[in-house]
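Every protein chain except one is present and positioned as in the full complex.
Order of writing sets the labels: A, B and C. Residues in every chain begin at 1.
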Amino acid sequence: MNIVVIAGSVAGSKTRTAARYTADYVKSHHAEHETTLVDLAEYSLEFSDGRNYLDYSGDTGRIAQTLMAADIVLVGSPIYQASIPGALKNVFDLLPTDGLRDKVVGMFITAGSQRHNLIPEIQLKPILSYLKAHIVETYVFIEDRDFQGSEIANDDVHFRLQRLIDDALTLATVYERVRELQDEQYGF
Amino acid sequence: MNIVVIAGSVAGSKTRTAARYTADYVKSHHAEHETTLVDLAEYSLEFSDGRNYLDYSGDTGRIAQTLMAADIVLVGSPIYQASIPGALKNVFDLLPTDGLRDKVVGMFITAGSQRHNLIPEIQLKPILSYLKAHIVETYVFIEDRDFQGSEIANDDVHFRLQRLIDDALTLATVYERVRELQDEQYGF
Amino acid sequence: MNIVVIAGSVAGSKTRTAARYTADYVKSHHAEHETTLVDLAEYSLEFSDGRNYLDYSGDTGRIAQTLMAADIVLVGSPIYQASIPGALKNVFDLLPTDGLRDKVVGMFITAGSQRHNLIPEIQLKPILSYLKAHIVETYVFIEDRDFQGSEIANDDVHFRLQRLIDDALTLATVYERVRELQDEQYGF
Partner (left out) sequence: MNIVVIAGSVAGSKTRTAARYTADYVKSHHAEHETTLVDLAEYSLEFSDGRNYLDYSGDTGRIAQTLMAADIVLVGSPIYQASIPGALKNVFDLLPTDGLRDKVVGMFITAGSQRHNLIPEIQLKPILSYLKAHIVETYVFIEDRDFQGSEIANDDVHFRLQRLIDDALTLATVYERVRELQDEQYGF
């Protein structure tokens, strides 16, 4: 399968650290899949103007097409002003309606405190749901104190990220099977 | 007072049409206030990288400082992927925590259908609330069919935008008085 | 499988009409499953006081135990004051934390207008998610005008309810398989 890990921030190191750990873990433990790390800090993106995603060029086109080709997307996001960053929202804005259909999407969130624990539930899930993603319901919430420099300093976070990956892979396998069952059922 | 009207989209004409109507109405009916129209389509913005708003230069710095100087902000937004555009969220990301404290913020939303009617309630209000804005609770929801070319073709929309302006002005006057009362109460 | 259809209102006929149609359809087209219709109007429920669900007697105990024994729950709800009725929320309050774990839950909503279209997304899904349900992401939204007396007068609603049932059954089958895979993986 085609797995894309997004570091959804243009600044700061925590989301990137978690995204790198996640991408590295998939590569080393699930080498049969193709894994791409997309770190927004390394791209120069335009704001979505409603154009078809194939009509963007440069970095903007590249990211949109990478996402569209994914089977699994693992979205890493910090919390900015009680929501996801505008830079990350802009990436979703590049996609067509239903742009995440038949893709499994998991989330890992970095934030200063547990007060923001529900923000992915209310701000990010409805966007993914609108785009028709299959959402891994339990997300990984990582607090600032779980990081030390550019390392994750809490083994429980490692475990939860690994669990997120496992759950996403299982779900993707399962939804493949659902689609096969539905195709049989509707006679396709 | 210092009134800023935002057209929160870099593409499309509907939010801009509503923002222009709103700004023009304030200018012609409330000439005693200073009114600025900020149309995101006319600016070239960087993504927020967490820096202090005074440290941005060019368009990015200009917009952040215009917002910080406002007493009233009237935010116009289309609905992109079940939320506000990344481009508009990015503008809020430029502001400091509590960046809308003591400002009155009203909303007018353009959308394809009533199905999106609650998106401002769940996606935009929590952001404004986090930034400590005084929110005008009733927002103006404008459907695509209310526009004809670059005009608003529904008098009820005119009326509701005027009412939004009146409500924002009344609230701003009133909160000025609240601050005076609180200052007296706490002996400042 | 054990399928429970809830009519989540103590008054009005629309949610009940949709719930009856749903339960009847499951019974006639999927006779291999056990189907129970729970119409809140026919029960006399206590308010949850935090007690273990097994410690309630009478109707309250009966409903809690019926839900806990379900594999699939199809929740029908009207919209009251921009959310689900207190009577339906009270049913969820009877359940333990994680009370919907390993259950597939689908939703059908009756409402006066499309303005309420997102209320299940923001008010009901987070509750189901907290209770660890596997949620059928697309819910059926039925407007008042889709009913005529105690009948559903719109074939598209019939089709969407049937699709909800199919999706719930497929998902339940699939999650059974997920649990088997996970048990193998973790060596249970």
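Convention: a contact is a pair of C-beta atoms (placed from the backbone, for glycine too) under 8 Å apart; a residue touches a chain by one contact, two chains touch by 3 or more.
All of these numbers come straight from a predicted model, not from anything done at the bench.
Only one of B:89, B:134 or B:160 touches the chain withheld from this view, namely B:134. Within the complete assembly, B:175 is the residue of B:25, B:43 or B:175 that touches the hidden chain. Only one of C:7, C:75 or C:127 touches the absent chain when the whole complex is considered: C:127.
Contact with the chain that does not appear here is found for just one residue of C:21, C:80, C:141 or C:175, C:80.
Mapped onto chain A, contacts with the missing chain fall at residues 113-119, 122. Against the chain not shown here, chain B presents residues 118, 121-122, 125-126, 129, 132, 134-135, 137, 166, 170-171, 173-175, 177-178, 181-182, 185. Even with one chain removed from view, chain C keeps its contact list with that chain: residues 10-12, 45, 47-51, 80-93, 95, 97, 122-123, 126-127, 129-131.
Rule of thumb we're sticking to: only the chains that are shown with their structure count from here on.
Centroid to centroid, with C-alpha atoms defining each point, chain B and chain C lie 39 Å apart. Chain A and chain B have centres, each the mean of its CA atoms, that are 30 Å apart.
Those residues of chain C in touch with two or more other chains are numbered 118, 122.
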